[in-house]
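Provided herewith is a single structure, encoded as structure tokens, for subsequent inquiry.
The other protein chains are all here in position, but one chain of the complex has been omitted.
Coming up: subunit A.
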Amino acid sequence: MSQQKDWPLWEVFIRSKQGLDHKHVGSLHAADAEMAIQNARDVYTRRMEGVSIWVVESKHIHASNPDEAAAFFDPANDKVYRHPTFYEVPAEIKNM
């Protein structure tokens, strides 16, 4: 177990079937990318959850700062006109 803290953390993304996007499913420790993929296979795809795996070292993910959430996201709150709901869809168009 002492070694494990030396192993970097990896984020795991699984594509559940062809045509869908890879989705974040969790994280794990591994010494390198090859081991991370093998570990992800053993931990996250034992019940047929996936057809493809991506791993990326957690340190390479840059996140937005929660403290700036207000400045980042609140301005979108009152801009409902950005949703494409302000025009009439012609009746002939069935599936929109």
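Rule of thumb we're sticking to: contacts are C-beta pairs under 8 Å (C-beta built on N, C-alpha and C of every residue); 3 or more make two chains touch, one makes a residue touch a chain; residues count from 1.
The rule we apply is simple: contacts and distances are computed from a predicted model.
A chain of this complex does not appear here, and its UniProt-recorded name among "MrpA C-terminal/MbhD domain-containing protein", "1,2-phenylacetyl-CoA epoxidase subunit PaaC", "Molybdenum cofactor biosynthesis protein MoaE" or "Spermidine/putrescine ABC transporter permease" is "1,2-phenylacetyl-CoA epoxidase subunit PaaC". Within the whole complex, the absent chain has one touching residue among A:A31, A:V51 or A:V89, and that is A:A31. Touching residues on subunit A toward the chain that is not drawn are 1, 3-4, 28-31, 34-35, 38-39, 41-43, 46.
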